[in-house]
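All protein chains of the complex are present and in place, except for one that has been dropped.
Letters A, B and C mark the chains in the order given here, with residues in each chain numbered from 1 onward.
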Amino acid sequence: MAKPEKVTLQEAIRLIPDGSTITFGGFTIWRRPMAAVYEMVRQGKQDLHLVEVNGGTHTEVLIGAGCVKIWESCWVGHELYGKLGACLDRFARSGKVIVEDYSHVHMLYRMLAGSMGLPYLPTYASLGTDILNPEYDNLGRFGLRNGSHPKIPKKKYEIVRDIFSGNELIHVPAVNPDWCIVLAQMVGEEGTVRVKGQKYSDVEAIRASEKVIVIAEQIVPEEYLRRDPDLNLVPPYLVDYLVELPWAGHPTGCQGMYEVDGQFIKNFYEKSKTQEMFDSWAQEWIFGVGDHYGYLEKIGVRQLEDLRANQVLGYSTRMRRGSR
Amino acid sequence: MAKPEKVTLQEAIRLIPDGSTITFGGFTIWRRPMAAVYEMVRQGKQDLHLVEVNGGTHTEVLIGAGCVKIWESCWVGHELYGKLGACLDRFARSGKVIVEDYSHVHMLYRMLAGSMGLPYLPTYASLGTDILNPEYDNLGRFGLRNGSHPKIPKKKYEIVRDIFSGNELIHVPAVNPDWCIVLAQMVGEEGTVRVKGQKYSDVEAIRASEKVIVIAEQIVPEEYLRRDPDLNLVPPYLVDYLVELPWAGHPTGCQGMYEVDGQFIKNFYEKSKTQEMFDSWAQEWIFGVGDHYGYLEKIGVRQLEDLRANQVLGYSTRMRRGSR
Amino acid sequence: MTKNAELAKPGEYKPLDLLATAAAREVKNGDIVFAGTGLPMLAIMLAKLTHAPEAVCIYEAGTIDGRPIHLPTSVGDARNEYQAAVAAGLNEVFAQLQRGLVDVAFLGGAEIDRYGNVNTTAVGRYTPAPEKRLTGGGGNPDINSLAKRTVFIMVQEKRRFKERVDYITSPGWRIPKWPSGELVPKQEVYGKFFRGGPSAVITNMGVFRFDENGEIYLDTVHPGFTPEQVKENCSFDLNISRVRGETLPPGRREIELLYTVIDPEGVFLA
Partner (left out) sequence: MTKNAELAKPGEYKPLDLLATAAAREVKNGDIVFAGTGLPMLAIMLAKLTHAPEAVCIYEAGTIDGRPIHLPTSVGDARNEYQAAVAAGLNEVFAQLQRGLVDVAFLGGAEIDRYGNVNTTAVGRYTPAPEKRLTGGGGNPDINSLAKRTVFIMVQEKRRFKERVDYITSPGWRIPKWPSGELVPKQEVYGKFFRGGPSAVITNMGVFRFDENGEIYLDTVHPGFTPEQVKENCSFDLNISRVRGETLPPGRREIELLYTVIDPEGVFLA
């Protein structure tokens, strides 16, 4: 089938089994499919294995809600609005989440290798760091590299000596997540995906993954997107399920659509520092609102309009950002 | 210096020393910097080492004119307009050009590796072919893999067994050509390059190379190109020299600008079958016309206007293509 | 308009029409197709207009799912970009290919052997200097390595259907394992990366397929030819014991589409 199936958010998320390996489009606090993340929490997903080029607010929500068992990535935090991942800190300290640290290039190349059908890619980025300390291979320490987990490579990385350069470098293993969830500004009726602005590592995440859910801020005429194929990210046959949902990235930002809701993230970050506060935040903002539109109603029109991007500049010019 | 230097075609080509390793933008008979190739012939370049993701009419002109010593690539021909590279056939048979055969993926990955700062990339494309026959390593047979040629890797490729997949695959060595010449539809005054339509392997060729010459069909306001950074190929600092020259790709095609001149290529292909005919063709179309504008005058306005692309469709609708 | 089911009679179609139609029939609805210059373009366009409207075409030069309204003459052609989903480059399409997304690909060749190994590089001696240089492999060997099925379109001549090709450009079902060069089944060389290989060869005389041992046999013979005539145009001892009958001729509707919708200018169909 060349075309994605159009489904509701609830239907799409229901397809994801507990224990799945998952990755997301976006970058830190930008263009994250937050509505899907909230719905995963509502549906009580368990034992998720996140493999992310980088993490962000969405990662923290999933970890705080107890959905995650393994997190392989290089970074989690909320940029200016929260200096670290307080949930990850708590869950890693208690051993409830196993963390495997790589560098940004390593994670990108793991996803890129997966997206190119290769078992690994070479790099010399981040040699000489504790990322490569053999004692710090956490999945190995927990006995998860014995080959019985199809999505966990036998080794964290391999040191090789290259005959062409005469140098040592490393091979990082490919990843092919079971699921990838991406937020896009525009998707055509048949499924062509257009992402405006920075592409982050979305195309690598999509191609690497077995199943792809795309959440579209808006579904537009296919013919319109195809007038300018230079601007499109991936063709319809790379998308399995398509959901249309406005503001699906809030509180993260979406180029040309809306701004990062910094105050919202700052508040979440504060609440994420203890499990009790997190739970009551989740009660208020995830379970209590019922669904995505309940969430948007709770945020309110005034705030949404402040966040809405200026259609010429692509970001909000109404939102107060600083002290002046 | 972040900006390319604006020079004439003659000045740009004069910078390229004999013996240089060179690659080109474009694909077979599309968007090839033909004006630059003709000028290389006029200036009598010698001993060039071409490393191309694929070859085309431009390759045949350079080989026929005796400019080339080594050709590493996977394909040469003229698509519909000439079924093989008659000059390469002649020069390879006589031993005047050393050919190193790879597959298309191999060549792309050699360029991609170079463009990523990597010494090699892995692939399993084209295993089990004579491309990998150790006796068919021509540069090795001619003693050129002894490490004294900076642009010739020590091995044609390496067979490796990968620990992640348990499979055999190969590593193809990176290439970093001395020079890359690319034809683009639009370049900004400061050097931002926009290529319309298929990108072929232009960005890989540009990033891999030490020096880059871009020939622009037109130089446009930098600000205009920057309104839509999603459409641009590379930033100014990746371009060293910039030449503005219309129809610089003729007889190859240039999306949105002009069509492949099939009759011209067909005629060239016929003439390329013997050295005598090639020489008289070169006398007529390269030396005899003096420069690029002399060449265009000889083609004539009528033919150029037939080739000119319909501005909506991006290709010519006036040119007769078939038998009906 | 004629019905698709009505088959043309001998004399109502040209050899090229039959080739294009037979090739089109190798495309299944929903297939992701990798097509090269020439006849394959007619075949994929014909398939999309008939039984495989949801097939999608990728071109090696970078265009994905184009909907050309004028027949492209090569994979680099701007016509491919009309209403395309993405105008990318080689890196994107080869990544998709190596990732295993391509269902079927159309390829050509100058020589083929009984195991489907194909030569497009050089005829006769290869080294130190070739006897006759051809185009080289291009993406042919890559596509043949990485797609699930490949279909070769070739000219039937004794010198082209050889016991062993002079140079294995593109891997068939028994291929050399380097560095030794021993001929082994394709599965053994590709291991976990094995996806398939040559599934059909279509010539001006018949349609060939491959048996359990990866050996070529004649599947159907084009109207007007006998299996023995095909065998005479092979250098090796062609298996004609499994011939199912005659190749289905083109439908009248298919011919109409070829000449009026797909190639009205007569670019390939003179």
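We adopt the following convention: a contact is a pair of C-beta atoms (placed from the backbone, for glycine too) under 8 Å apart; a residue touches a chain by one contact, two chains touch by 3 or more.
Because the structure is predicted, anything quoted here is derived from the model rather than measured.
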Contact set of the excluded chain (shown chains only): A, B
Of A:Q10, A:N167, A:Q218 or A:T274, the residue in touch with the unshown chain: A:N167
Of A:I22, A:L112 or A:I286, the residue in touch with the unshown chain: A:L112
Absent-chain contact - pick from A:L9, A:L62 or A:V76: A:V76
Touching residues on chain B - with respect to the absent chain: 1-3, 115-118, 192, 203, 207, 223, 225-227, 229-230, 232-238
Missing-partner contacts on chain A, residue numbers: 26-31, 53-55, 73-77, 79-80, 83-85, 88-89, 92-95, 99, 101-106, 108, 112, 123-136, 138, 141, 159, 165-169, 197-204, 253, 255-256, 260, 262, 309, 313-315, 317, 320-324
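FYI, only the chains that are shown with their structure count from here on.
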Reference chain C; chain at largest CA-centroid distance: A
Leading chain pair when contacts are tallied as C-beta pairs: B-C
Centre-of-Cα separation between chain C and chain B, whole angstrom: 27
Whole-Å separation of chain centres (CA-atom averages), chain A against chain C: 41
Sites on chain B at which at least two other chains make contact: 123, 165, 167, 169, 197
Per-residue overlap in chain C, given as positions that touch at least 2 other chains: 63, 81, 87, 98, 146, 193
